[in-house]
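Encoded as structure tokens, the structure appears first; notes follow it.
For this view, one protein chain was removed and the others were kept in their places.
Letters are used for the chains, namely A, B and C, taken in the order the chains are written, and counting of residues starts over at 1 for each.
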Amino acid sequence: MTALLEVRQLEVVYNRVATAIQGVSLEVPEGSIVALVGTNGAGKTTTMRAISGFLPSEDAEITDGEITLRGERINGRMPHQLAKAGVILVPERDKVFSTLSVQENLAFAGREGGAITIERIHGYFPLLRERGTQLAGYLSGGEKQMLAIGMALLCRPTLLLIDEMSMGLAPIVIKDLMEKLQQISRELNLTVLLVEQNAKAALSIADHGYVMESGRVVFTGKAAELMTHPDVREFYLGGAGQAENKSYRDIKQYRRKRRWWG
Amino acid sequence: MEFVATVVILTCTYALLAAGIVILYKAGRVVNFAHGEIAIVGGYVFYSSGMMFSGGEMSPWLAVLGAIVFSVIMGAFIYATMMRRVVGEPFYVAILVTVGIAIVLKSAIIVIWRAQHLTIDVGIAPAIRLAGGATLSYMDVASVALTIAFFIALYLFFTFTRLGVQFRGTAENPLLASQRGVNVNLVLSLAWIIAVLAATLSGVLYGGRAFLSTESVTIGLAGLTAALVGGLDSLRGAVIGAFVVALAQYLTVRLIDPVLSEALPFLILLVVMSIRPWGLFGTVEELDRV
Amino acid sequence: MARAGTNLRTSYLESNEVLRRPYQKVLVGLILVAAVLLPGGSSDYFLHLINLCLLACIGALGLMMLTGFCGQISLGHAAFLAIGAFTTVILTVHLKLPFIVVVPAAAVTGAMIGFLVGLPSLRFRGVYLAISTLAMHYAIIFVATTYQAKFSASASAGITIPDPTIGPLKISGAPTWYYFLLVLLTFITIGCVNLVRTRPGRAWMAIRDRDIAAEALGINLTRYKLLAFMLSATLASVSGSLMAYYSNVVTVEAYTLDLAVIYVAMIIVGGMGSILGGLMGAFFITLLPYGIEHLFEFLPRAWRFGSTVFGVQVGAVGVCIILFLLLEPKGLAEIWRRTETYFDRWPFRYRPLDTTRR
Partner (left out) sequence: MGLEIENLKLQFGGIVALNGVSFKADDGELVAIVGPNGAGKTALLNCINGVYRPTAGHIRLDGRDLTTVPVDKIALAGVGRAFQHGEMFPHMTVTENLMVGRHLRMKSGIFASALYFGRARREEMEERKTIERIIDFFELYRYRDTLTGDLPYGVQKMVGVARALALEPKLLLLDEPSTGLMREEKENFARYLLRIRHEMKVAIIWVEHDMQMVTDLADRIVVLNYGEVIADGVPDVVRRIPKVIEAYLGAD
């Protein structure tokens, strides 16, 4: 009994025919940041949705395996039940209510009596105080992400799931947000599962990393180790072998094949 | 005075229908084409449950009870068995499902009530005599009062209560709302129940003033027009739209040709849509949503 | 194995074929032969039902092109049918024009009205478009009602139309009508199939799937949306005109909103975006009430009376719409396709190396 969240041999099937992920296992220890990286279509988001109970709305179902939170089986629960249990997701798109104001967004989630108050959120993200009365739909990408994280924190999460935090943001904003997230996680002893395409950014703040490919976990290990793993570097971090950042102009003109199987 | 009474009652009838359509639209981006049918069936249920045990004499309390039970069951049933499953499908699926519901309800009127023309008479004698020989029954007065109360309650609910804000959030993004701890199924069932309740009230109003039959389901289309004229996402617009439609319909029947009155709401609609397609109080963005 | 070779195509012409597998060609041939031989062995009543189906097919194909392929939802189809019927009335009763002139004239009138009804589609999408077609429906029906009130002998009887003649040939009686309609429907179906697999059909489907991307590729939305409306209205109008000749009577009461919904039901039950589906749906929904009537004959006497049968007939259409939308959104065409693949693959569960559709 160590990990807060455990996923064992998870299999998800879409529309009763297409297997999206197969035999995925992960562990998220209490108080740590775990990164789940991989490209689009690798099954990261499906894994995330399975954990947060979103699958039925996508006509998908968990056909095998189990998900446990503090040893208690949680697969098949409704999203709002999971939210009450502390599993809070920041989705990739539509992460804020764009027709409500920033304040209303925060109030939507906020419950009385939690350790995290709106004051504290404003402390982390002062911009949200400034934009309080503005409609959330008019915020920039980075500000929306801040609001979404703020909203999620107000739901008193025990496990925070963040889907594609860096998507479409400027490198400078990504760096800033990643550092903020690390700070928040430390200060609140918050457990975070980060799903990212931007492997470099995610692994830089994570303790552990999982790499997914075609619906399976293909690499796992300490984040620092993954960062130096030659295959991970070549295919996800953009640097083959020793040469850091090989230029796109030097690519070979035949189709390259992946080295591992499955 | 007859004129005022008729238009007021007609406005209430349409406003209730339009309000239901607006609520359903706001909650789930569904445009309900079955609202007229629901209203008329509600009226029939009101009548039948009032008549059930009292042998020819209407018992208002039983009738009200029957109507409420009907609304709760009907609203929850439609949502749970049908509308819950069309989330995420192309927009036309939800609309056509409601068209299907409309047909089934119509057939229910034929099979269960033999499509008979009924006028709801609660048995409270008309009391208020207005100048010009028109009468206003207590039932009419009660209905108008109920309609006003209904709208005030809705307004308070959406602006001031936490559930109301959650409702608005759910309307925009159900997935996110459910992730923030809102039971979306409960909220949307509630929306359907409120909408069916409003429709039933409107059916009773209409049944008391005119009569219930398979033809009177066209009030649903008038209600839909009212909602569109006012703006599909505006409750305030629903009332104004209802007034516009009711007034125009009354005037056409009186002054031009009763046959035209059926086509009339749509002619108004065509005019409004060509000038201001999102309705008098609606928001422009809604045009692209559905 | 012969079956393995059926997916192999060696020319572009073949890759654009409609019936790609040999057995499909055989099947279509058999159906046509059976269709030609049908009147020999069946009663007039049965042929009459089939004729109604064939008429419905023409109208349903029209709606299918508009809604199923171009994605423009229309609740005004009954009005298009009415346009055909009333054009026929005006041209035969008042001007005494022959059949051979009247039907094309109805088609042209239909196209013109389709153009008008299609105009809102340039500005609206989705629900708003559906409602604007609904509005058009009421406007057209209002005009038709006024006309009928003025010119029919009695208000409720409708207007009678004589049997049509082409030269010396008089089209009357179920078998003659049957052959006439069969030939016409065959041509219309072939035309629709050709449209769908060529430039205009692709433009329509592109508009249906992503209108902005379609426009960015240079498809003129105005032109193609209006073309779809015109084609749809033309087919409906032809169907309405023939229906008027076939039943010898036109009355505005027949063209209700419910009729429009019945046509929508046909394309839903058949399967959106499939010509075959349009035909199957038209047959299914047209025969449904007659099937229900027959079923009621097995019930005790008390049930057969009153309005119960009628009520159930009405309700069945609604139930079909709901069930198909929720359980089999791609309709009968999809059921047929699944059966086809099942036999195609037999005895295997999966077809190896095949990701293609159809």
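As a working rule, contacts are C-beta pairs under 8 Å (C-beta built on N, C-alpha and C of every residue); 3 or more make two chains touch, one makes a residue touch a chain.
Please read all numbers here as calculations on a predicted model, not as lab measurements.
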Left-out chain, listing which of the shown chains it touches: A, C
Selected residue (touches chain absent from view) among C:Leu47, C:Ala105, C:Leu231 or C:Met266: C:Leu231
Hidden partner chain, touching residue among A:Thr63, A:Ser140 or A:Gln183: A:Ser140
Absent chain, residues of subunit A that touch it: 38-41, 138, 140-142, 167-173, 175-176, 197, 234-236, 238, 245, 247-249, 251, 253, 255-256, 258
Residues of subunit C in contact with the chain not shown: 12-13, 15-16, 191-192, 194-195, 197-203, 205-206, 208-210, 212-221, 227, 231, 273, 355-357
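The criterion applied here is as follows: only the chains that are shown with their structure count from here on.
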Intercentroid distance (Cα basis), subunit B paired with subunit A, Å: 44
Interchain centroid distance [CA atoms averaged], subunit B/subunit C, Å: 33
Between subunit A and subunit C, centroid-to-centroid distance (C-alpha), Å: 50
In the complex, subunit B residues that touch subunit A: 87-88, 165-166, 168-169, 172-173, 175-185
Partner subunit B, residues of subunit C touching it in the complex: 73, 120, 123-128, 130-132, 134-139, 141-142, 145-146, 149, 258, 261, 264, 268, 306-308, 310-322, 325-326, 329
Subunit C-touching residues of subunit B, taken from the complex the two chains share: 31, 82, 85-86, 89, 91-93, 95-97, 99-104, 106-111, 114-115, 221, 224, 228, 232, 259-260, 262-263, 266-267, 269-270, 273-274, 277, 287-290
